[in-house]
Every structure is written in structure tokens, then in C-alpha cells.
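Some chains have been omitted; the remaining ones sit where they do in the full complex.
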Amino acid sequence: MAQPIGRHFLQIPGPTNVPEQVLRAMSAPTIDHRGPEFASLTLDLLEAVKPVFGTTGPVVIYPSSGTGAWEAALVNTLSPGDRVLAFETGHFATLWREMAENLGLEVEFVPGDWRHGADPEAAADRLAADREHRIKAVCVVHNETSTGVTSRIAEIRRALDDAGHPALLLVDTISSLGSIDYRHDEWGVDVTISCSQKGLMLPPGLGFNAVSEKALRVSETAGLRRSYWDWKAILEANRRGFFHSTPATNLLYGLREALRLLDEEGLSNVYARHLRHAEATRAAVRAWGLEVLCLDEREHSAALTAVVVPDGHDADKIRELILDSFNMSLGAGLGKLKGTVFRIGHLGHFNDVALAGTLSGVQMGLELAGVPIDQGGVAAALRVLTGKAGA
Amino acid sequence: MAQPIGRHFLQIPGPTNVPEQVLRAMSAPTIDHRGPEFASLTLDLLEAVKPVFGTTGPVVIYPSSGTGAWEAALVNTLSPGDRVLAFETGHFATLWREMAENLGLEVEFVPGDWRHGADPEAAADRLAADREHRIKAVCVVHNETSTGVTSRIAEIRRALDDAGHPALLLVDTISSLGSIDYRHDEWGVDVTISCSQKGLMLPPGLGFNAVSEKALRVSETAGLRRSYWDWKAILEANRRGFFHSTPATNLLYGLREALRLLDEEGLSNVYARHLRHAEATRAAVRAWGLEVLCLDEREHSAALTAVVVPDGHDADKIRELILDSFNMSLGAGLGKLKGTVFRIGHLGHFNDVALAGTLSGVQMGLELAGVPIDQGGVAAALRVLTGKAGA
């Protein structure tokens, strides 16, 4: 079976399987981005997008990738030479650090083993030590897409509060938004960074910044040069339902439909579904006798699971075999994890039978690749799904 | 989970899961059905459709359901009061008998138990007994969609040949075409009846008649009244790339794409895939400790599997629970099988992981419904799929 047969299973941790309703919505004709119909679409969208961020404040939407939304968060709030505190949770945290440095910031990077989230105690220590408040922002990746580890944002917030530290809290929710419970307002996040192609179930092409009042205030004097990313001009245009530069109209159509789907299911149901699927996936991994990359029970991602491949096996070869044999894409190990882990995306537009199909594909692939596993993985997952996990 | 989440699994034995390429092809703007672009489309299609029927002769395409294509086969070849020989293989064979009677034909209906195909020996006996050749046509359902039993057409042909009987051979391939090896020319079939929504992976709306030279000749004097279904007018218009009445243009776009997909995979690969999936499905059913409806090993359908539900359980309630819990549709027991069997469609646009998801949904549904099963069904199917069935 050397060519793709049947429907592709896109089980990378984003882009995710886009619902056909969203794809169809996106295929409506492009309209005048300065006309009344567009204004009405925008005004509705800018409200409808807030609950998924857990905010009542403004959300800025960019034609960009998630990486662009990172850049936007930094250039709107910081000045050249500013220090930011960041955590080496994995590949994307590392990329974010590089970006910050490229933009002229100084990064205090708390080292990590890529198997844990951002350490709230380390945060507390660093902040307490920063008596002069040289740290202007704390940058945390909520859900490390490269490792399947979810950091505890509320505890990072507490560290800031306990230290009485005025730094902004910037959080990357690129692979958590719309999949994992998230609370911009309640957790006192200043800028929440996200994008379209994960839990929001859209193709890539939209970046988001949810912005606190404090962040807005700080942005007025932030010294990094910016134009495309500038919140002020966008928010001003947004008031009348427009954008500062031409928006990605057809992706906005898709966003409207995707938000409708999330709302129809109910966000709490969406989050519970992801938790359940993640639990079933871990049950499968353990039944196979393999190791989940994430080491802290409190930090397992509900969006993806990174699986450690036994010594002597190449995770990328296994993924390639699974793609060729089963028309299913899995996530590669990134950065220093290349070849040693693969990642199963179980986020977005997904359900129990699709998860069962996914895990079956992984199990068959591992077997065909000669990885020594116990065959009971899928069965263990099904037991979790039917609520018989403990029986 | 009371509302549909994720992608629907349409695992009825047709309509089947339509590939997104086919759906998109169908959404192209309708064109002038009397213009040059249309003529070119038609002439290409009328050739491209032949291999899937195993014929080099003409194939007539109707805007109709498969039922319409049945009617077309009868009214083009028979005269009022003509006798036809048919076989009670299940619900659809029974419906076809009713149609023949409604159209004024006399049906000699060989009784059956709905668990076997058309009996070649019974055919031989009846044909031998018909010394006056009062039987004008033998009507066989190749793959009984209601039972998952595939009749042995080549053996029916042999019965006709052995008896030196001139009756036409009419075969319903509604749920086999494009899924199960079929040979109109080689098997000496006179009219092959089919439709779009099963192995051809299209939505419903097209009916087909592949027509032998003998059938064409007979149609010149056949006495049943006809107009819409009349082959002659259609074939004449087809010569220049047109149709006698307005064709279902957008479904023809879909047909072009679906035939391209079948050709890309290769028909022999398509048939082998269906056989393999059917074998895996039966392995699951048996591992659950349940009974496959089909009783003859030579006649298991490669397109669907009908599963007998244990006494005291209502198959329709199980299907309803599976639809509600897992967003997956299974086929109901039809006619006298209502409530006692459900049918798993594993035909059309499908692959190993989708089958694994499907069988997982059935297994979980049976468990949730309280049907006493052994849990090893999915595992047994995966063993077949990875080629370890005998290990």
C-alpha cells in the first residue's frame, strides 16, 4: 500500500484535521474588506473569539503564523535590551528565546530537561532575586508542542504575585487554545499568543494576541520598533469592524464556523474530551510497554502525547512507515528529540473512533517496524474510553 | 457525548464516505449540457467507466437511484408477462421481485434463507426444467447489501450455458461495483445494474446499465413500454457526447474524479483491499463471539459484514447507541432481519486505520449496550491487517 488510500489521518499536533464545515466556509467568495458585510463579520468574530481565551478583553487577529503572534507579543510590550525570563521546556520555548534575542532582548533562560513544564519554584526564585525588576516579562509556553508537557500557568502567576513582581506574563497557547482549559483573565495573563491551526481547527494563517489592560498600557511606551504588529492601529480599526492592513478574509470565515462548532459542543465538553483522549492514549502507550516523554503526572498534555522510542529504533523511520502503510501523519521529534520520540496529536476535530483508529495505526506501525511492544495498547485505550479503565 | 463530535464514520453499506476530492469536484459550476466542454467530459467518462464493469461495451448512465437502474434493465429487455428467474437472497432481491411484478412480469422466485447467495444448482435445475424457454431473464443480486452475501455469478453463467438456455443474465452490482471483482464481459452478463453511492464513492443520484450486444438486440423488440429509460435514444445521443434528457452534470464531475481515484489505486488493489478489510472484520466478529450472517465461506461479501445480534438484544438500539456515542452510522437489519442484525460497511473510500476505528466503535458500542462479548475483536482484526493472522 505505497500510495495514500482513504482519508488521511493528520495526527500531528497541528495543523489538525480541519472539519469539512470549516473548509467549506473558507471557500466562500472573498468580500470587500472595507464594506458593511465585512464589518459585521469582524465585530461578531472579535466577540465570539473571546471565550476560548477566557477573556473579556481585546483579541488582536493577524494574518500570520503563530510565530508571528509571538513576535507581535514581544514588539508591542518590550524595549531594546529588556530582560525576559523564559523556561527551556522544549523546542518551541527554545525558538522563542532565539526570536527574543534576534529582536534585541536579553533572555534569562531557566534550563530544563524537555520532560517537565516551566517550574513555578524556579520562577519564584528568579523573580525574588530580581529586586531591581530588570525582568520585564515572563514568557511561558502553556503546552509544549514538542514534548506534550503542559505548564501550570496559574502557579507561575502565583510566583509573580508572591514576589510582588511587575513583569508582564506572556503565554504561548499555540497548541493548547481550544483544546486545554485556559483562562487569560483569571490567571492574570498579559499577552496570550495563539494561532489558528491547532485547537481552533483551522488551516494555518491566523495569529492571535489576547491583550490585558496592563499590556496595552505598557505598549504605549514600549520601545521596540513595530508597524505591522502594532496593536494600537489594529484595535482602532477593529472598533468599526475593520483591520489596519488587509485581513485574511477567508480564514476569518473559517474562524466563524470553527468557533460555532466549539460553542455548539461547549468548551467544557471540548476540554473534557481532550483529557479523556489523552488519558486513553497514555494507557495505550503504557500497555505497549513504552514511555511517555512527560514525567510529571500534573503536566500531561491533553492535546498530544510524545512517545519515547526504545533504543535502537529510529522514530522517524517508524513515522515514515506509518505514513506509507496507513496514510497517517505523526509528529516528529524536534530539535534534540529528533529520532528518539514521535508525537501523537489527539487534538481538534476528533472523536473516540478516530482516536481508536489512530492508536491502531501506531500499534500496527510499531509492530511492522519491529519495535518490541505488547499488543494490548489499543485494548487498554478502549477500556479508558468506555469508562472501564479501573475495572 | 450526545451530539456529533469529530468526523462522522459513515459505515453503512452505502452511501459510503465520499472522498473530499469527489465532493470538491462536484462543487464546480454546472456547465451547458449541450456545449463542447460537456461533450468532451461525456466521451471521456463513457470510456473511463468501462473497466470497473469489466466491459468494453456501452454503459448507460441515468440520473436516478440504483432502483431506477433496475427498472431500466427490465423495461429495456422484457415484454409484458415475460417470466424471469430470481433468487431470494435477501431484502433487495425481494424488492426487485416486487418491482418486476409491478411492471407486469412473472417472477419465478427461488426461495432462500437470506444467509446464502443465489444457488447455482437451483438455477441449473430451473433452467433445465424450462424446456420451452419461458424464462426470459435470470436476475441475480451480485452482492446482497442486506445480508453481506456475494453470489457466484460465474457459476450462474455456467448453469445457463450448461442448460443451453437463451435467457438474459441481469446482475445487480449495486453494492459490489468498484469494491468486488466483477466481469461483465467475461461472465457473459447481459445487463449489469449499478449506482453511484457505494464502491464508486459518489453521493447517490446516478444509475448505470452496462449492456451486452445480445441485450441491445433483444431491446429492439422488447415490449415493455419505456421512454425515460430507453437505451436507444441515450446511446444515440452519447455518440456525440450528449444525453437524451438533461444529465446530472455535477455528479458526472464527481464520477470523473472517483474513476481517477480508482484507477490511481488500481482496480486489483482496490479489490484486494476490500477482501482484506472484510477478513479483518470477520476476525473481529468471531473474536467477539458473535455470528456472521453469511454461512458460506465462498460467499462472504468483501463490501460489508452483517452481524447477528444475540437473542434478547435489539440491533437497532445498539446502532442508535453507537450513532449517539461515537458519531458512527451502521446499517440496519432490513425486512425480516430488522432488529436481529446490524451491518458494517467497509467499502469505498476506506483504509486500515478507518477500519480499526470502525471496529473499535462497534466493540465499544456492544460493550456499552451490555451485549456479552469477548473484548478481543479489534485485536484480532489488527492481527489480520498486519498479516499476523495465522501467527
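First chain written, first letter: the chains are A and B, and each begins at residue 1.
Note that contacts are C-beta pairs under 8 Å (C-beta built on N, C-alpha and C of every residue); 3 or more make two chains touch, one makes a residue touch a chain.
Quantities reported herein were computed from a predicted structural model and do not represent experimental measurements.
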Quick tally, homo complex: 2 in view, grand total of copies 4
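Operating definition for what follows: only the chains that are shown with their structure count from here on.
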Indicate the whole-number Å distance between the mean C-alpha point of chain A and the mean C-alpha point of chain B.
45
Chain A residues touching chain B - in the complex, by the definition given at the top
1, 3, 5-7, 9, 17, 19-20, 23, 27, 264-265, 269, 273, 325-328, 349-358, 360-361, 363-364, 367-368, 375-376, 378-379, 382, 385-386, 388
